[in-house]
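Input: a single structure, listed below in structure tokens.
For this depiction, one protein chain was excluded, whereas all remaining protein chains were kept in their positions.
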Amino acid sequence: MNFDFSDDQQAIKRTAKDLLAARFTLDRVRELAEGRRYDETAWTELCELGWPGIFVSEDNGGQGLGIVELVILMEELGYALAPVPFLSTASAGLALELAGSDEQRERWLPGISSGELRATAGLESNGEARLVPDADAAELIVLLSRDGGRVLERSQAEVEPLETIDATRHFARVRGEGGEPLEGDTSAALDRIVTAIAAELTGVCQRTMEMAVEYARDRKQFGRPIGAYQAVAHRCAQMLLETEGARSASYYAGWTADAEPESMPQAASMAKAYASDAGWRVTASALQVHGGIGFTWEHDLHFFLKRAKADGILFGSAGSHRERVAELSGLAAEPAPA
Amino acid sequence: MNFDFSDDQQAIKRTAKDLLAARFTLDRVRELAEGRRYDETAWTELCELGWPGIFVSEDNGGQGLGIVELVILMEELGYALAPVPFLSTASAGLALELAGSDEQRERWLPGISSGELRATAGLESNGEARLVPDADAAELIVLLSRDGGRVLERSQAEVEPLETIDATRHFARVRGEGGEPLEGDTSAALDRIVTAIAAELTGVCQRTMEMAVEYARDRKQFGRPIGAYQAVAHRCAQMLLETEGARSASYYAGWTADAEPESMPQAASMAKAYASDAGWRVTASALQVHGGIGFTWEHDLHFFLKRAKADGILFGSAGSHRERVAELSGLAAEPAPA
Amino acid sequence: MDLTLSPSEEAFRDELRAWLADNHPGEDPPDDDAAFEHRRVWQKKLYDAGYAGFSWPKEYGGRGATLIEQALFGEEMARAKAPSPANVLGMVMGGPVVIAHGDDTQKERWLKPILTGDEIWCQGFSEPESGSDLASLKTRAVKSNGEWVVTGQKVWTTYAHKAKWCMLVARTDQDAQKHAGLTYFIMDMEQEEVQVRPLRQITGEAEFNELFIEEARIPDENVVGGVGNGWTVAITTLMHERAGLGASAAAGMRIALNELGELARERGVTDDPVIRQRLAQLAIEVELLRLNAWRGLTAIMKTGIPGPEGSVVKWQWGELNQSLTELAVDILGEDGALWDSPWTYRFLRSRANSIEGGTTEILKNIVAERVLGLPKLR
Partner (left out) sequence: MDLTLSPSEEAFRDELRAWLADNHPGEDPPDDDAAFEHRRVWQKKLYDAGYAGFSWPKEYGGRGATLIEQALFGEEMARAKAPSPANVLGMVMGGPVVIAHGDDTQKERWLKPILTGDEIWCQGFSEPESGSDLASLKTRAVKSNGEWVVTGQKVWTTYAHKAKWCMLVARTDQDAQKHAGLTYFIMDMEQEEVQVRPLRQITGEAEFNELFIEEARIPDENVVGGVGNGWTVAITTLMHERAGLGASAAAGMRIALNELGELARERGVTDDPVIRQRLAQLAIEVELLRLNAWRGLTAIMKTGIPGPEGSVVKWQWGELNQSLTELAVDILGEDGALWDSPWTYRFLRSRANSIEGGTTEILKNIVAERVLGLPKLR
């Protein structure tokens, strides 16, 4: 029993953190967000490092690592708020890896792992996917539901680009008939995707908590740092509680994916439900700690706040994942027949 | 437009407050509660003052005043936590006054107004009323639902006395077939009963808030009064917000009963929903402010806390009254057919 | 207790409602400058109809309205979704301060153009380094040759680029205790020494500005309330701001609640019990905001002084608007992330409600200290 990362995993985390810190200063993130652009150079670099295929088998051009490693990368990407098409690419990769046939995996995963094939995945409901990351730039769009999925070429899909609150990520609405069916376990793919998002939210929480704590140490009002007032200090403590909760939940869900898949469905929905709420509350709290300056465009906080809100909505709200927990946990099951 | 009481109403409030403070010191309340007894002498005195019939027409032996006056008395009874069978008597009186025939009113209201006839009312659901104040000692038990009601003689009812958390009030479970039907507007009676309970909860909130504030001023930790710490001070401010909310809601509901009955159903359920939550939160907060001493039997706080919880449950929970607000407000109504 | 309107109050309300139906200027145009002109025209229309400076004494061109009438006025304006008139700060804060603390010359000079909207006013209290802590202001005013030379920076100034006059609080005595060394000025904005920079918010708009003041000049006769009395004068301003908030804020929330109900119907979620509970809770809190505001008004009428109750209403309103817009965005599901949605805008904008006009933390302090009598917080 050990909740710590392995040495290799720690090395991945450290490398990711350092690299992302170097490539994505907050000024750079702002520049990209305001231009509604991604950093293609940095993205190429991440692809060369094998990030998109981190969980893909080596046979299909990936690194053959696990979901824990994906969780590590997502947390750091959230912490850095890096505007790159990682989530979309990884989502498509997860969909194909978990729900694709051998043939489908062989056909598409090598391109996804190397970054040469732009792909994405979205949650389909009532014939459309209303919020799909990077669909406009994707060559391949996977539409998933708990019951099944299908792969559309870009030309088969009707893609309507959307301007969302999250300027650090691109979204579109997708409709489209047909496509190639995915006959494997799409639910398993969705569980891994929402775990990845929960990890990203953990990084967002961690970063904005650090920003709030730093501000609370520095900012003086009435002759002392505002962090010396309980209203602010206890709010920061609450941020810690929720950030650590999101972290425990997403690490655990990642671990179940690799080591105890029967526990994964519930762990994944728990992680997404908790991290979605935590993401919004922690970032909104960070804004409150900052006061007026936190409400200005020129402060960087709002980019994180908006990412947190969009992530909370993406691939199922907190409420919908709680409902799934109620189902899966058996807690709210009907009484067994007497 | 004037939210203040009239001079007469203010006199009633003052008199009630002074009288109850004299009769029901906290030591006296404790003595009665621990003996699970009411103060029959004080009750006789209140009856002689005409309290049970305050809203009953003069023709039927009452004072011919309104629900606002009832609200005033209930708030002060809650503030004093007076162990007397007022709520039960008033509930029965309201049921008969609002839903009884002329003949039924003439038959029973004079006895109720004078206190000679012990009566009560309870909320019936699925053939029983699970929590009826003072049913065991009542000669007359009115069972009410939103759809109708009936009056049972004690001998017609199966009464099972209950020991509840609220030692300052007696309860029983009541079942029973038959009885004499009430053909008037039982829903109007229930609205007035829950308004009275909301007013009582307001008094309970006010009293425990005062206790908490006083304690926070006196109690020192780490060299200063605990009320000088924001965690405690802001908690007290929240208590004020909720106490004043419960007060506004119950005063308004009382006023609608007398002056604008078409607004009453929603106002009453709003008052009961809000005051039920506020009652629990404010008293639980008062306990937290007191720390360990507030958790001891020897401190008086818990009698209020338990009254608040029982009142919150009585005649419909906060959740059930919110559901009624959703219905009545039209907010959550189905779209009008196009 | 009588929560109905008296016949004369009812007549007033009906008259106003009818006038608004006939004279409502429509929504603001999207362009900022056009929107401002639209509001300036609206101000003039209000003035011509005798509704500008509604609460001011008649001798100063106002209408000497009762508190009830003022509350009704606020309610009706909110109900009609009338735009806020261009010179709202002049009417709500500037004028009342001049009336309370100004001398005759000042009243003569400033009051009328406030009402007509010919001269727009803005407010220069907040500074980057002193948000809630007004007494720590750093902007300095030094007397030189009979006039004051001001240097410093102000923030959160609405309509600064349109304003002729700025209500400015600056430090005139460096050695005095924090509160004591402040003075309240009316500064002419039409000088190069005052530079205005728009301050963009997380919603993308720039409602506010920053002021950079570099040796701006203010003649001595523009001091209001005497040198060194700036703190007292400024507090009067803020108390007026909060006391007037209640009824119109509640009316605004009532409208928002109805819109939310409409949204819930459109989206077909009205039979979801979780949504129903949240909607009902909001309905209750909106109603309580209204009732608390009216109870507060009754108290003011009795005592004559706006008390700390305004702080409760402001705090309550901020939390309520945040909850209400959160529910709207939850109902919108994936569309809740859309940038161009009015609800998303309101949702983001609401994050400032617990900061602007007194942070919730400060308001709770005020309630704890001034309403409950708890020891001063340390």
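Letters A, B and C mark the chains in the order given here, with residues in each chain numbered from 1 onward.
Throughout what follows, contacts are C-beta pairs under 8 Å (C-beta built on N, C-alpha and C of every residue); 3 or more make two chains touch, one makes a residue touch a chain.
Everything numeric in this text was worked out from a predicted model, so none of it was measured.
Taking every chain of the complex into account, the chain not shown here touches A, B, C.
Within the set B:Leu26, B:Leu162, B:Ala259 or B:Ala333, the residue that contacts the chain not displayed is B:Leu162. When the full complex is taken into account, the listed residue touching the unshown chain is A:Trp255, out of A:Phe24, A:Phe55 or A:Trp255. In the complete complex, the hidden chain is touched by one of A:Leu26, A:Ala228 or A:Ile293, namely A:Ala228.
On the side of chain C, the interface with the absent chain consists of residues 272-274, 277, 378, using the contact rule stated above. In the full complex, chain B makes contact with the omitted chain through residues 130-131, 162-166, 171, 221-223, 229, 231-232, 284, 287-288, 291-298, 302, 305-306, 309-310, 313-314, 317, 319.
Across the interface with the omitted chain, chain A contributes residues 1-6, 9, 68, 213, 216-217, 224-225, 227-230, 232-234, 236-238, 240-241, 244-245, 248-249, 251-252, 255, 259-260, 267, 270, 273-274, 319, 322-323, 325-326, 329-335.
Here is the rule we go by: only the chains that are shown with their structure count from here on.
Here the largest set of C-beta contact pairs joins the chains B-C. The most distant chain from chain A is B, comparing centres defined as mean Cα coordinates. Averaging C-alpha coordinates per chain places the centre of chain A 40 Å away from that of chain C. Separating the CA-averaged centres of chain A and chain B is a span of 50 Å. Shown for chain C are the residues in touch with two or more other chains, namely 361, 364, 377.
Annotation for chain B: residues 229-230, 234 touch two or more other chains.
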